[in-house]
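One protein chain omitted, others in place.
Think of it as A, B and C in the order they're written, each chain with its own count starting at 1.
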Amino acid sequence: MAEFEPKVVAFVCNWCTYAGADLTGTSRIKYSPNVRMIRLPCTGRIDFMLLLQAFGQGADGVIVSGCHPGDCHYTAGNFHARRRWILFRRLIEFMGIDLRRVHFAWVSAAEGAKWAELVTNVVDEVRKLGPYQSFPKRLDGQPKPVEVA
Amino acid sequence: MGEQRILQKASLGELFAKLIAGGQRILAPVKSDDRVEFAAVKTPDQIAGDYIQTTTSAKTAVFPRYETMLRFRLKGKDVDVDELTPEAKPTVLFGVHPCDAASFATLKAVFTWDSADAYVEPKLEKTTIIGLSCTKGDAYCFCTSVGGGPGDTRGSDILLTPIDATKYLAEILTDKGRAIVAAAPQLFTPANGEAKEPVLAKIAPRFAADKLAQKLSALFGKTDVWLNQSLRCIGCGACAYACPTCTCFDIQDERQRYGGVRMRCWDACGFGMFTLHASGHNPRAKQSERWRQRIMHKFSYQPERLKVLGCVGCGRCSRACPTDMNLGEHMQSLAETTV
Amino acid sequence: MEALQKKARALLEAGTVKVVIGYTAGTDVERARAFFARNAEQTQQLIFDARCCQNLATYLMKPEVKALGKAALVCVPGALRTLMQYAVENQLADETVLALAVTDAGEVVELPKFAAVEEYLAKMPRGLTPEQQQELDRIDKLPLEERWAFWAAELARCVKCYACRAACPLCYCSRCITDVNQPQWVPVASDPLGNLEWNVVRAMHLAGRCVDCGSCADACPEGIRIDLLNHVLAREASAHFGAEPGYSTRKDYALSAYKPDDKEEFIR
Partner (left out) sequence: MTTANLYTPYRMKIAKVVEEAPGVRTFRLEFADPAQAERFDFKAGQFGEYSVYGEGESTFCIASSPTRKGYIECTFRQMGRVTTALADRDEGDIVGFRGPYGNIFPIEQWHGKNLLFIAGGIALPPMRCVIWNCLDLRDKYKDISIIYGARTVADLVYKQELAEWGGRKDVKLWTTVDPGGQTPEWKGQVGFVPTILEQVAPTAANTIAIVCGPPIMIKLTMPVLAKLGFKPDAIYTTLENRMKCGVGKCGRCNVGKVYVCKDGPVFTLAQLNELPAEY
């Protein structure tokens, strides 16, 4: 069996982290190819549901990243996001969802190297954890009728 | 009435073993925390003893909360589609109260009238019901108002009544029931005219559903009556999901990028979205109209259309209701309302 | 009880309100149910005792109840807190509902304005009870897998009847996220993912707003401990942001505000 390759989904803001990741590329810094990036306008717009949807569709780890405090393109989107994350992390931790698979970061447009390091670290960590099998998945067409048992 | 036999409680284990060896799965009421639910059992000691009703009804055995219908893979302009018809496992539903057993007539009527439903009908065919008479009821029960009773045999293939601490009076009612007996004939000993009535729960009738059915269409336009009854209803689906005869469902697709399933799941007429048109028009926009639909559907439309009552008086809806909408009480009040 | 009936009768007879939303005896002795007294005679059916726990403020958002006219609302403390939060969220104008609180001594206190409600609540104990805290701690101390197993088993029972949503006074959205299907945020079926997502969404949408009236868990026909999810978020919101929803009309809701120095050691 081939070695487990984790799938990590990164939700990033358009103005800082996405540009930062661009810089990683243009700077020719190598980083793990296991990450799938999804660009959104602002971390304030990254709904916590997206994280669950990612896990529900087979992600093994999730990164959420945006502008450093004070740098938000929309002034305070990341401050609002931070509050939401504080509560969301606590909730899913309480429910037994593995926080080692959910990572938050500030990566600016100038931090190409930080992005590479972040992704590589997260992928390594998730690789050690293995596939996130216990998380329920979206119905994928395998016949699984509910049994009353 | 059916053929009467005696079955010792102590020999249930042997019966179960025989049935399981014969390829049957046995679903029976099992205690979990403070609730009792139908679940697969191997031995009689797993079965709950002292309870009025399971929280979820026996309908889940043939009509589960959700069920996948089709699987598809999207391939460019084309799509591969597989039908997913679940295997109907031979099942014995054991310890089903007479109200729940009666509900199978309604389920059968809905899912086989005009055309047979490929998901429910095969499961109905493969299900044998061993009923268990009720020796107690509560203020939510009203089976005797809807043509049933604590020792009613309708719907059961065998009805057991615990006539004393050690034995059941077994009424063998159908061919499916006789097949169960045939699996272990020595366990079913001859009866000597034992009566079940003394141990049955006493449930006083509150209204007469057959008489009420004729009156309901005249009550339809009395909007005040429906509003007054439904004011405290908050429009959740607890009653419908707890109900053994509620069969309304939704069909939805679940998709990942290149594939997914079509599935159906329970739905409830109490939800505002239930009848909402794409245009925004809603034939039943008010909660009172949805409450009226719930009553009319069960007590007027279904009897008229499918010749079967949509209520068996189990009282689950009322026990589940967060706002204590007691169906028996509401029906009684409708019966007492002058047209 | 008599004092309440008398007060309700007086209010209706004077025409101060059109309906008194209170409680009456329920099906069995342990249960009370909501009751809408619209004339003097009906006030005799009003009761108030330990059985009365449903948060009746929920009905203030129901169109059919609004249509009855100005209401007096018999309030348990959770309902009073709901009124405060309605005010914060601009769902209810001041003096549009007359809150009636019943003291331990059985006296009926009229609270016609939000200010009066706030003053009344000021004397009440705040925050989670020791029992609630203990329950949270008990689950928190479980190993990760056991915590997950606990919640998987709890949520597996969810049938998506949405009684929690219907009973919650603060779930007043005219269109709930579960009713939105472009995209379909929460899977429609009560499958494991759908149940998890729905319960997380519900808790998060109440984070920092929940006034801990307990109606959601009371309403759940399957007895799922969904209130714990609200409690854990309430404890966190209180610890980090000083959130105390339901005690003041002047405080922003915790997630609509921020501070530049909110904790962030978990962010890389």
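As a working rule, a residue touches a chain if its C-beta (ideal position, glycine included) is under 8 Å from a C-beta of that chain, and two chains touch if they have at least 3 such contacts.
Because the structure is predicted, anything quoted here is derived from the model rather than measured.
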(request) Taking the complete complex into account, tell me which visible chains touch the one left out. (result) B, C
(message) Out of B:P122, B:G147, B:P162 or B:P205, which residue would touch the omitted chain in the full complex?
(response) B:P122
(request) May I ask which residue of B:F111, B:Y168, B:Y241 or B:W291 touches the chain that does not appear here? (result) B:F111
(request) Tell me which residue among B:I20, B:L74 or B:A335 touches the hidden chain in the full complex. (result) B:L74
(message) Touch as defined at the start, partner being the missing chain; which of B:A17, B:A182, B:A195 or B:I251 qualifies?
(response) B:I251
(request) Name, in rising order, the residues on chain B that touch the hidden chain in the full complex. (result) 69-70, 72, 74, 77-79, 81, 83, 85, 88, 110-111, 113-118, 121-122, 217, 220-221, 247-253, 255, 259-260, 262, 264, 267, 269, 274-279, 281, 283-284, 289, 293, 296-297, 300-301, 304-305
(message) Just checking the interface: what residues of chain C touch the absent partner chain?
(response) 181-182, 184
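The rule is short, and it goes like this: only the chains that are shown with their structure count from here on.
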(message) By the document's touch definition, which label belongs to this structure's chain graph: line, ring, star, complete, or other?
(response) complete
(request) Report which of A-B and A-C is connected by more C-beta pairs in contact. (result) A-C
(request) Could you give the separation in Å between the centres of chain A and chain C, each centre being the mean of its C-alpha atoms? (result) 33
(request) List, in ascending order, every residue of chain C touching at least 2 other chains. (result) 187, 189, 191
(message) Going by the contact rule already set, what residues in chain A reach two or more other chains?
(response) 138-139, 146
(message) Looking at the complex, which residues from chain A come into contact with chain C?
(response) 48-49, 52-53, 56, 69-70, 76, 79-80, 82-92, 94-98, 103-106, 118, 134, 136-139, 146
(message) Which stretch or stretches of chain B touch chain C in the complex?
(response) 33-35, 55-56, 65-66, 138-140, 227, 230-232, 234-238, 240-242, 250, 252, 254, 263, 265-266, 268, 271, 273, 286-288, 318-320, 322-324, 326, 329
(message) With touch defined as at the start, can you tell me which chain B residues reach chain A in the complex?
(response) 27, 37-40, 56, 60-61, 64-68, 71-73, 82, 84, 86, 254, 256, 259-261, 263
